[in-house]
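Just one protein chain is left out here, and the rest sit where they should.
Presenting subunit A:
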Amino acid sequence: MDLNTVTGYRRARTRADLALGPGERILGGGTWLYSEPQLDTTGLVDLTTMGWAPLTRTDEGLSIAATCTIAELLAHPDRPPLAVECANALLASSTIWTVATVGGNVCRAFAAAGMVALCAALDGVALVWAPSGGGRHDYRIPVAELATGNGTTSLAPGEVLRALEIPARVLAARTAFRKIALAELGRSGAVLTGRVDPGGEAVFVITAATASPTVLRYPALPGAAALRADVDAAVGYYTDPLGSADWRRQVSGVLLEEIRQELA
């Protein structure tokens, strides 16, 4: 929709361009920003003109630029495991993927954010640029910690998500995935991932069902009862139009058990 309060639009080319004036905010793909009224916004600073390579393979792993679109991620030969599943878990269809960015989805940080699920499943780390001046420094933070609630993050005003880094050690892991919603392809009520690393360590992650990612780590694949107990004990199950808290807890347990068996 038209953002009629917006009177300025800057295309960022350098890091200095990312310093925000009053009323300005960062524009990624825009697929969320343009989907709701933004009455407190008077200026947009377009991040997609920074010219960042969408996806880079390094010795340490993968670096996904914040501006990498969902479509670019999926089309890339080095795309990480679970990328397709997590993209399909988005309510957003492939029509949105051509514009929506991985970083935008993480920064918006809805509980149902498929890219948060992807990064959390793979121990992804966010590289955050601090605003220049003011003595703050760039830093890295696990995505599972950056997403602090249903639509909230730990990012401070002026900070910019530069990239999402997936460590090399997980790229060879075995993974499994489940998603459920109140409708077959609806906005996720629960997204469950499981990962068994080459060393045998197991990581299960609940997103969408809990307000922020719930990461369950085990030195080896747990038994059904232990996993279910941890799922039941997790905090943050919530009720909204996309599902009730009790149901989210229930289906998280059922589907994570399916994942556990698949990875056994």
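The rule we apply is simple: a residue touches a chain if its C-beta (ideal position, glycine included) is under 8 Å from a C-beta of that chain, and two chains touch if they have at least 3 such contacts; residues count from 1.
Convention: contacts and distances are computed from a predicted model.
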Leaving aside the chains on screen, match the unshown one to its UniProt name from "Competence protein ComFC", "SoxAX cytochrome complex subunit A", "Aspartyl/glutamyl-tRNA(Asn/Gln) amidotransferase subunit C" or "CO or xanthine dehydrogenase, Mo-binding subunit".
-> "CO or xanthine dehydrogenase, Mo-binding subunit"
Touching the left-out chain: which of A:V99, A:A130, A:L171 or A:A234?
-> A:V99
Touching the absent chain in the whole complex: find that residue among A:P131, A:G186, A:P222 or A:G236.
-> A:G186
Considering the whole complex rather than only what is displayed, give the residues of subunit A touching the chain that is not shown.
-> 1-9, 27, 29-31, 34-36, 39, 41, 43-44, 46, 48, 71, 88, 91-96, 98-99, 180, 182-187, 189, 239-247, 250-251, 254-255
